[in-house]
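Subset of chains shown; positions unchanged.
To keep things simple, chains are lettered A and B as they appear, and every chain counts its residues starting from 1.
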């Protein structure tokens, strides 16, 4: 562990401003393990939506690296998250991806847990065995507007402090009264930081994402494609934004921007921006794709993007939301889950079509998968060395600096 | 090596009584390699039966981790075991799983060995080349009642000392005059110790093995399911056993129990117990499944279970035997071979049906494969920690203590 820390210290010190990370950060198994402990495990990450498990006993499983988390709705209607590890000999308890059950029964020796995690039965134990000491291990969890956030740390940061600046952005869209229209999973053969680098810049949007460039204007892509202040300012977009802000104020909807203004263990951002060209929703045609959600009474022509942490994104039109979860699996493997939310009263085939709402980000994520995998292949070469970043990769540089700062702090600190 | 030893010492010291092993024992590649050297390689393990190679020149191959062993019947009818490694440049000599041959000819350069391992021909060698120095490397081997035992150590323990207490149990069943009715191989994605832990307790039998619970009584499972003194005593079974012992004495058959009464490098157990409910054989119906074997003149309603080492089990009715071999392959991979033996004069379709004799342990081993794999998945979690063992897992605790004791002794000792 000392070795990896001194190696990390050296690597961090050698990093150049405005250049991406050195090779080892993208290829080394030990650094992946450090990342998992110090970065992923310290973040609040949403891994699903309450509408996936509407009834008592409904559950689903989320897998991250070697961890498997049970998300289950209990008898009282509360949602609980547990490590999928029997307290007896460690077996997985839930062996299916999703389903419904009355108790959590380990398939090995039938240790039986209530849906609140308490051990209800374990046969043939010694007389001094105390059931109350062997509840399932809870995974830190918080729900906000139906989004289920987990945190793998044993000293999780304060959820309220975390969610506070994002609240008005999310609440506007009424995700708490939405349902999942569609879910898709994409497996990428690349390090999680290459996957996120891709998400932190829109410099690649023009060459790689024709669908995205059809939907969004050149000026938006340049100045806001990867978030506020991640590319050169566009005067014409600034004017558009000012005009739109006034319109939205009149309609009485929330708008504005949020970003960390100093270093924080959180890495959050959010903003509301206008579509251009009369577009009302992030669809191929620009036409609405489902029923209005949340506080919207009419289309305001705007678009909300939120990054609660590096491992999530929310990209929302007035009538549907696209939700991203990035899950590190192995040094060179990352899973991306996409979940599309619509108003809970919307009816498939009547109010919305799956293909219509998923078109843009399904196509774009398929392209990103290909791009990230080609990037990983080249980064493995002995001749890879970081090159100069463009004016449109400020978001990537910010993410890199935040990552290195967290890693620096974690060195010599106890993990989890 | 010092590192792994000091790590092992620390892990061994931290182990708690009546709790299973710590995570690293089930997941660490270096510990797997130590296990292979110090545990598996020092045991006498049967890997087949002589009836598999009835004729001169017949052979089969057994693979354990990186080792491949040739088992071949020579011209004089003796069975020899050799490492499948040509003395010249190391090629595998036998490249098929089984077959028949006149000489062992390396496919690479045609170095030709007699079936006793002596080098009969190597062309184009220097004049000072001495053929007698380049025989195949023998693998330690002993045959008892047709069972072929190997030992990978270069200082193997004494076979007679090893087999002595088990002799009357095995001989009763006449395995030396039996034949293989069926063989099946099961590949398990789990550490070999998780596979054996499963075999050392019958706490999981009720939740996981309905077939086993149909065949065996609740009282037997509780008190003898994983062997004598591995679970709480059952008074009613004790009475049944006493009555049955008297009956068997009258019939003149061997009966009784064996277990190590102090620490030994061997880990052996054996016992004879009665079926209940009038059952005569370990079949679905309880009816006989083949011809009586060995010394039996009539069915005595009993059942013999023998563990010659952690890597083998013999489970025998009066009319057929189920033989288990557990082979460690990789840190997270174990192979289980099952071999069913019947009397050498029994005829398939007339005296026995394969499905009938294999039903119980084929179904049970499929279930165990699933159970062990789910156990392994959970044990990889950061939240796995050993939990308290039940009163029915005394056999697992014994096995764990034996394993740790052997490992402790091996530290700082030369291997193989």
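The rule is simple: a contact is a pair of C-beta atoms (placed from the backbone, for glycine too) under 8 Å apart; a residue touches a chain by one contact, two chains touch by 3 or more.
Remember, predicted model here, so these are calculated numbers, not experimental data.
Trainee: Going from the 2 copies shown, figure out how many the entire complex holds in this file.
Mentor: Counting every copy in the complex, the total comes to 3.
By definition in this document, only the chains that are shown with their structure count from here on.
Trainee: Measure off the straight-line distance from the CA centroid of chain A to the CA centroid of chain B, and report it in whole Å.
Mentor: Chain centroid spacing, chain A to chain B, equals 49 Å.
Trainee: Within the complex, which stretch of chain B touches chain A?
Mentor: On the chain B side, the touching residues are 20, 197, 203-204, 206-208, 231-232, 370-371, 374-375, 377-388, 390-392.
Trainee: Which residues, counting only chain A, touch chain B once they are in their complex?
Mentor: Within the complex, chain A touches chain B at residues 66-68, 83-93, 95, 105, 107-110, 122-126, 129, 134, 137, 152, 416.
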